[in-house]
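Working notes for the structure below.
Only one protein chain is missing; all other protein chains are in place.
Right, chain A next:
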Amino acid sequence: MARQGSRGGAESKKMSSELFTLTYGALVTQLCKDYENDEDVNKQLDKMGYNIGVRLIEDFLARSNVGRCHDFRETADVIAKVAFKMYLGITPSITNWSPAGDEFSLILENNPLVDFVELPDNHSSLIYSNLLCGVLRGALEMVQMAVDVKFVQDTLKGDGVTEIRMKFIRRIEDNLPAGEE
């Protein structure tokens, strides 16, 4: 929840976590009112997250000074230890690597987005924090990585922890003009 006011400085401004949580809550509940079913809300959250992600990555790269990642494990480390820390003030742990090393889980012990939240029964299929998936997908797409991000566990649905599963799909090559290989 740290937000830097002026670019370039090392100091980061703090923002009230309640304000942040309530703002996100207001956003999600408004979407729930605007859309008929939860799937549409999930889709919309993902889309909004994507739009945040493609912009946020520029901010992230400018401020964090991380270099190019050489493999997906390094990317995972940067996401968990630098990006989450910088924007949400938490450090998720990385587990459950697939044998091929192209898929891992981020375990969030406490998710700042869901403080106070209790899902009502009529929104059982709502993925409340789906915005995060969109952010990760959008940000990584900008650095030539196509990934699939989804929630597999959620404390709001009674699970002990929140788990985000990330799967590497492919590298996005620089677009060649159609017809040329």
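Observations, loosely collected:
Keep in mind that, in the parts below, contacts are C-beta pairs under 8 Å (C-beta built on N, C-alpha and C of every residue); 3 or more make two chains touch, one makes a residue touch a chain; residues count from 1.
Here, contacts and distances are computed from a predicted model.
Think of the chain that is not pictured: of "tRNA-specific adenosine deaminase 2", "Uridine kinase", "Ras-related protein Rab-10" or "Trafficking protein particle complex subunit 2-like protein", UniProt labels it "Trafficking protein particle complex subunit 2-like protein". Of the candidate positions A:43, A:73 or A:123, contact with the hidden chain is made by A:123. Residue A:18 is the one among A:18, A:40 or A:109 that touches the chain missing from this view. Where chain A meets the omitted chain, the residues involved are 18, 21-22, 24-26, 28-29, 32, 115-120, 123.
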